[in-house]
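Below you will find the structure I want to go over with you.
One protein chain omitted, others in place.
The block that comes next holds subunit A.
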Amino acid sequence: MTPAVYLAQDPTLSDFGHDPWWIVLIKIVFAFVFAVLATLLGVWFERRVVGFMQVRPGPNQVGPFGLLQTLADGLKMAFKEDILPKAADKVVYFFAPTISVICAVTALAVIPFGPMVSIFGHQTPLQVTDVSVAVLVILAASSMGIYGIVLGGWASGSTYPLLGGLRSSAQMISYEVAMGLSIVAVFMTAGTMSTSGIVAAQAGSDRSASLGGFDFFAPGWYAILLLPSFVIYFISAVGETNRAPFDLPEAESELVAGFMTEYSSLKFALFMLAEYVNMVTVSAVATTLFLGGWRAPWPISIWSGANEGWFGLIWFFAKVILLVFVFVWLRGTLPRLRYDQFMRLGWRVLLPINLVWILALAGIRVLQKENSDAVRWGIIGGALVVILLITLLWPDRKKRPQVTLQEQVNQRPQGSFPLPPMDLVVPPSPRARRGVAERQPANVGGGAPDVIESTTSEEKEG
């Protein structure tokens, strides 16, 4: 290892495209194996964590800690009967799950797993490839992945899958808009669309302040710098991957299993695979765009060796697992949204907030670059005037006239449904009175609750 290697540890776009074919093959196989392994372990992880949250063990029979449970499930699924519905469109029905999986895995090709490493003597970035529009490649892959779900729903030839498929595509298209807009802030700050460039831009060593002899480095992570974008990205990522609380396409209480209703055997397994790979992919993208990618988190990053070579993989995987845990946590905590509430959240809340935030960020960027004070004050004054106008012109809610309960009762027409008296006081329970009268009997076999009740009622009355 020569010092020159350390200097070139941040891969740039010019580092890509020089690998011999066998290194490219190794990287592609690595990304694919990562996707499959992430699914196998992801399902196990989710079931264990949800089990822990619901105070039950979760899968613990197959293998140590139930680690092989997903493998067993996968094998079982492969040996099940592959049912082809009579009304299905055979070709499309067959291709839909494969489209889902291919698009989900493709996005992993532009994720930077680590810095420059040495593979069998070759210096190469730990990333399959990078292009100047890498983030758009990820967006393109996810927008093509919708086809798998929609076509699967349509080709099944029955109503529930069709409705589930349409629902899911409307959902994913809506949330892709919010997702794309939240990435815009990252583009504006990083000045590039290549994933390795965005990771390099989050190194954050150029923004520092010294206070009392100590040097403070401002966090380079866009999760802190661009917090609104990060929050919106994560919310829309949950919507995009059809995960709870946004799992409306497969809302089992309304649509049986949504677009997957008619699928069985390996095709169903492929849809499952695509769902989990998608979850891992959006987590990896969030890590890359907002959490500093493969760079070590703050206290560890003081050690200069933390960002070198294969160490990058550790930090990357740690961050991805953390985000996947948040996905599972959300699923274990939140109930499912209603469809109209969900769409309203996307279009009326996330989208406008995002637009305003991008506008504000653009203003801040211009302020930073502008040198003349007149223009600066002009921008700040303009922003203040706009805020003032909005607060002044914001439509206020009409207050409802206050009508007392007695007036409402008086307004009821003759012969209405009878009402209980308004001054109704719930009388003491007759059982409690009996308890007082009986006065704690000496030995009552199995009568413990009665005794407890009688004592409490005594306290109430006395």
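Here is the rule we go by: a contact is a pair of C-beta atoms (placed from the backbone, for glycine too) under 8 Å apart; a residue touches a chain by one contact, two chains touch by 3 or more; residues count from 1.
In the analysis below, contacts and distances are computed from a predicted model.
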* Structure fact -> By UniProt, of "Serine/threonine-protein kinase RsbT", "NADH-quinone oxidoreductase subunit J", "ATP synthase gamma chain" or "Inositol transport system sugar-binding protein", the chain left out is "NADH-quinone oxidoreductase subunit J"
* Quick one: say which of A:Phe45, A:Trp154, A:Tyr222 or A:Phe246 touches the chain that got left out. => A:Trp154
* Structure fact -> Touching the hidden chain, out of A:Met53, A:Leu136, A:Val231 or A:Ile300, is A:Leu136
* Structure fact -> Touching the hidden chain, out of A:Gly17, A:Gly305, A:Pro352 or A:Gly378, is A:Gly17
* Structure fact -> Of A:Ile28, A:Leu41 or A:Val92, the residue that touches the missing chain is A:Val92
* **Residue among A:Met193, A:Ile300, A:Ile321 or A:Ala383 touching the omitted chain** => A:Met193
* **Hidden partner interface residues of subunit A, rising order** => 13-14, 16-17, 89, 92, 131-133, 136-137, 139-140, 143-144, 146-147, 150-151, 154, 157, 162, 165-166, 169-170, 173, 176, 192-193, 413-417
